[in-house]
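A single protein chain has been removed from this complex, and every other one stays in its place.
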Amino acid sequence: MSVSTVPEPKPTSPSITPMLEMKGITKRFPGVIANDRVDLSVRPGTVHTLLGENGAGKSTLMKILYGLYQPDEGEIFFEGKRIEIMSPADAINHGIGMIHQHFMLVPTLTVAENVALGLHPALSRADMGPVRRRLTEVSDQYGLKLDPDAYIWQLAVGERQRAEILKALYRDAQLLVLDEPTAVLTPPEVDDLFATLRQLTADGRGLIFISHKLHEVMELADEVTVLRDGEVSGHTTPAESSREHLAELMVGRSVSLTRDVGVSEVGPAKLQVDNLYVRGDRGTDAVKGLSLEVRAGEVVGIAGVSGNGQRELAEAIFGLRPVVSGSIAINGEEVVDHTPKSVRTNGLAYIPEERMKDGAIGDFTVAENLMLVGYKEPPFARRGFLNLEKIKERCTDLVHRYAVKTPTVETPTRNLSGGNIQKVVIAREFSSEAEAMVVAQPTRGVDIGAAEYIHEQLLRQRAAGAAILLISEDLDEIMQLSDRIIVLLEGEAMGEVMRGDATVGEIGLLMSGVR
Amino acid sequence: MTVRGVKNDAEVELEHSAASSLARLRPFVGLAVPLLAVAAALAVGAIMLLALGTSPIEGYRAMITGSLGGADKLADTAIKAMPLMLVGVGICIAFRAGVINIGGEGQIIAGAILSTSTALLVPDLPSAILIPMVLIAGAIGGGIWGAIPGGLKAYLGVNEILSTIMMNIIAAHFLSFLLQDLLIAEGDVKIQQTERLSENADLPLLPGGTRLHLGFIIALLVAVAAYILLFRSTLGVRLRAVGHNPHASRYAGMPVQRSIVEALAFSGACAGIAGAVLVFGSQSHRLIGEGGAAGFTQSAGFNGIVTALFGGLHPLATVPASFLFGAMLNGGIAMQRAVQVPSAMIIALNGVVVIFVVGSLRLRERLQRWFDDRVGIETSKERA
Amino acid sequence: GGGDSGDSGGDEAGPFRVAIVAPSADNDVAFTQSIFDSVNRVGESRDIEIASSTGLFVVEDAASALRGYAEEDYDLVIAHGSQYGAPVEEIAKEFPEVAFAWGTEVNTFGLANVSAYTVRSDEGGYAMGAMAAALSEAQNIGVVGPIEVGDAKLYVDGFKAGAEAQSPGIAVNVNYIESFSDVALAQEAATAFVANGADILTGTAQMVVGATGVAQSEGVAWFGTQSNQSSLGADIVVASQVYHWEVVLEDIIAGIDEGDLGGESHLLTLENGGLEIEFNDAYPLDGAIKQIGEDMVAGLKDGSIKTGQ
Partner (left out) sequence: MGDFFTVSALVVTFASGIRLATPFLLASLGETLGQRSGVLNLGVEGVMLLGAFGAYYTVLKAGSQPLALLVAIAIGIVMGLLYAVVTLVMQAEQGISGIGVFLFGLGFTDLAFQKWVGTPIPIARLEPWPIPGLSDIPVIGEVLFQHNPLVYGAFLLVPIMTYLISRTTFGLNVRAVGETPEAADTLGVSVNGTRLVTIIVANVLASLAGAVVALEVGNFQQNLTAGRGFIAIALVYFGAWRPFGAMVGSLLFGFVLALVNQWGALGIISGSASSLAAMAPAVLTIVVLVFISNRVGQPAALTRPFDRSN
């Protein structure tokens, strides 16, 4: 293979010569083969999508490409030359950039400072002026609007993502890896991102894009490689394939992508919010005079672009954030001593959106996490002492019922994949027999197999008479599962629609403030 | 688990049997690595001894016979181990709840002050009542001294590393004050010590003709109690949960702030009991403030932290760890006597041992994880 | 060897074996050094073998060392620290054939094998206080103390009484810095005294090296105690009260030679020569002032002057 000295064909006709080739990559972790003789090639000016269930080995492959892991076997060719990538610095020097699954940003530094990291020799003055100027140029060029002097901690998730992309583009990455960039984005943000990505390919850059969302893959990809259990299980293009086919390649069985929600019997109101005002972190009103009601056997969906008061609403309901005015009633009784404990006692369960931070304790065993709420109740504890037998019995049962993939209930939870950690949280909350529950982003970052399962469980709860407040930025999820949908904009309800009364487009309009 | 056989069956078989025989070595690694670290540290000590012009062999022989050679020596070692054990067990509770308690010294002193005051106030109560009373007073004194930085951290956001160090200084000066004034013994020469305390409060010697006293049983009981507290009680679940992840604990309905106070209070209470044991189990049977750097606490407030970490923050494993350090400290005095090296040598050696042992813990962890992964292969193969 | 009590040291050919257990280092120019210097002085006139365990401020550790030496049949085991009383009592009972000496105290617990020894450090303090008052032009003296107890308190109180007896109305300020070891704080205490007009300083315990440094660089006179402190500042040390424990030790050892292991309480005084004011020859002290000191010493010796303690 020869090094191409002629300019890449531009703009849209993808070159035949791959810019990247990974050949026979094998990576073993103790007890796991994360990548098994994986081949992957990316042509400039194209989007190559990597698909696979949680734990299939996608991130591992990309970390090898970025020099974070060293492969046990296999070779990497970049622009025709065989290269060794010993560290991220090597990858950067070759023109490879990566947007990591978990943001790699320093929250206490500004956007410009994050971008400048590692660029200049250590013993120089950190002059942000030139960085700021170039950054503005790059962000103008790709429509990635961002204040270079804003601190990362001040930014919303979507903005952080832009900072990540800017970091790579500032270094003029020719090959950009995006590991699940859309998992945390709202639909409008995804649209913006895709526009940027198209512009990047138009410039002749190559992209590797990882996502669990099949419609995104169908929309964006030029090529698709599917991983299963560390091995390539298929290679195709969207034109030659379908969502159903991709799902089957991933999971190894057929997956139903549409759900029959059925009807359930609606009972008395279980969760009532009346004229609620709540302040956000920055002291301004995040929820303004919101009223809503969730009845037994009903799923009420809260749709909206992130940052419009969803998180504050959930936290206020659950006693994690002070209520400025208004009232919250559970089971018809107004909550007075408003703490997570009293709210739980009153019969409310909660699945928080950040499962690793708020939902589970990584260093605890699966069993301990399953018992995190009910550990004090008999028969699991008596007079303050635990009954380990009973706990183990109960947890083994839950692990089976909720299909949590774990070697034992004594396994540390951090060793599970994200999807399975989510299942642990769901198993705990759903099995608590609460009559009302707040469920936030239940399938974020979860593969389609697991998502299917979680949706089934949610509907089962509904059928059993639970009142469910579902908060999600995934409009498909909201539309599929909710009996009623409330659209939240700047802390106010923009309107309420019944299932089937509105299309995605109409709700999207509501979300952007058009009534 | 994402494990598949890419190897042929014979290879798998081979690896399987190799793995299971390797896995049997796992418990050994847990012990061997820190012991090797101690050996390495003693080797450094040997160089220091040579530099001082003394024979390391003779020195270490004195150290070993002086700490382990015979019932009396073993008993002395156990006596040295007691405060380490008590403080260390408390440290397990605090660290597991995510609170860094550097305040053992102050908590020992607070426990000693309160228990001594109790014995001075009601000296005539019978032993069966007075002894439990002074122990409880010690626990309360230490508990309060721990709860204060706990409250400051939980409710006012004051960093506990800082406040516990400050609480040590305050306690030391307060003790010095009491021993110049309110609690000082009558006498021509004003010595910073109390009267000989009531004999009814003496911790009785255990049968066997050694100086080993009831404090040892108490230390063991506290270790067992702490184990039950941490791993068998609902309170323990809460404390550990808060230690690992306060956010998730709050979401689960646990009172995070109260847990922090409780953890430091329990931790302080253990150190406070050590304070009482140091006073009522001492040969002087009185509270003495030597005005020295460590005073009667024997620096157990610091050494107890090391002991607890040596024991992997497990209350029961802290018991043998305390023994090891007790043997070293006790043997050090014998070594000093036998080969006439300054006591400073023992302190320096103690430091080297700490550095080596702590340095080896990560290695132990990695080796153990490596063994666990071998076992992991095994289990998943068995499941398949 | 203490096999039969009669001949535990004297008649045997080997050296007389002494063990010393003490709280700080043997070179602290203060309390611990005083006993080592004294034993060495005893060693000038007879064959002595010394073993020691120093730095044992933890009483339980000292107990361990004391017992070890007793087991090894030392002829005399010296517990040089008033806080060591309880272990001495207990261990002396266990080893009735070993002679123990304990200081600074007067109590022998009624045991026949324990000698107690202590020192009237107020006497030398009184004499030096008088000289200091006579020497001070500013009539302002600073005293750096550790903690207001024990030997230190005795010395400081004697010094103060002597100075006030010599020149009533003189300012003698005492600052107990609450530490035996914080040299830097002792230094600042001395600096504060000098800045406030003191032209004479004294102090006691091992942290005084901080104060003598200030005296040296400020050219302020210093009175030392416990050991001869002339080495800390040839230009400024006027005199030191020195403890000659050998006065006591020789008595005790003579007793042991005759099979008498103790039971008595001994006292160092100016009168019995155990306390001595050693003048620093390098310091140009006015003869009249020196005479005041010598008069005081004479008065204290014959009992015509009392320190008030």
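Chains: A, B and C, in written order; residue numbering restarts at 1 for each.
One rule holds for everything that comes next: contacts are C-beta pairs under 8 Å (C-beta built on N, C-alpha and C of every residue); 3 or more make two chains touch, one makes a residue touch a chain.
Bear in mind the structure is a predicted one, so any value in this text is a computation, not a measurement.
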| item | value |
| --- | --- |
| Shown chains that the omitted chain touches within the full complex | A, B, C |
| Candidates C:I147, C:A163 or C:V238 - the one touching the absent chain | C:I147 |
| Residue, one of B:M166, B:L206 or B:L316, that touches the chain absent here | B:M166 |
| Identified contact with the non-displayed chain, of C:A184, C:A254, C:A282 or C:A298 | C:A184 |
| Residue, one of C:Y69, C:Y126 or C:F193, that touches the chain absent here | C:F193 |
| Sites on chain B contacted by the missing partner chain, in the whole complex | 48, 52, 100, 102, 152, 156-159, 161-163, 165-167, 169-170, 173-174, 176-177, 180-181, 293, 302, 305-306, 309, 342, 344-355, 358-363 |
| Residues from chain C at the interface with the omitted partner, ascending | 24-29, 33, 55, 142, 147-148, 171, 173-179, 181-185, 187-189, 191-193, 195-196, 206-207, 209-210, 212-213, 216-217, 231-233 |
| Where the missing chain touches chain A, by residue | 66, 68-69, 87-89, 92, 98, 100, 103-109, 113-114, 116-126, 167 |
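Just so we're on the same page, only the chains that are shown with their structure count from here on.
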| item | value |
| --- | --- |
| Pairwise touch network: line, ring, star, complete, or other | line |
| Geometric centre distance via CA averages, chain B-chain A, whole Å | 44 |
| Chain A-chain C separation of Cα centroids, rounded to whole Å | 76 |
| Chain B-chain C separation of Cα centroids, rounded to whole Å | 38 |
| Chain B residues counted as touching two or more neighbouring chains | none |
| Touching two or more other chains - residue numbers and ranges from chain A | none |
| Residue ranges of chain A in contact with chain B within the complex | 29-34, 36, 55-57, 229-231, 318, 320, 339-341, 343-345, 350, 352, 357-364, 368, 371-373, 375-376, 381, 384-386, 388, 405, 407-408 |
| Chain B residues within the chain A interface of the complex | 1-4, 6, 228, 232-235, 237, 240-241, 244-245, 247-255, 369-370, 373-374, 376-377, 379-380, 383 |
| Of all residues in chain B, those that touch chain C in their complex | 66, 76, 79-80, 173, 176, 179-180, 184, 188-193, 196, 282-286, 288, 290-296, 298, 329-330, 333-334, 336-337, 340, 342-344 |
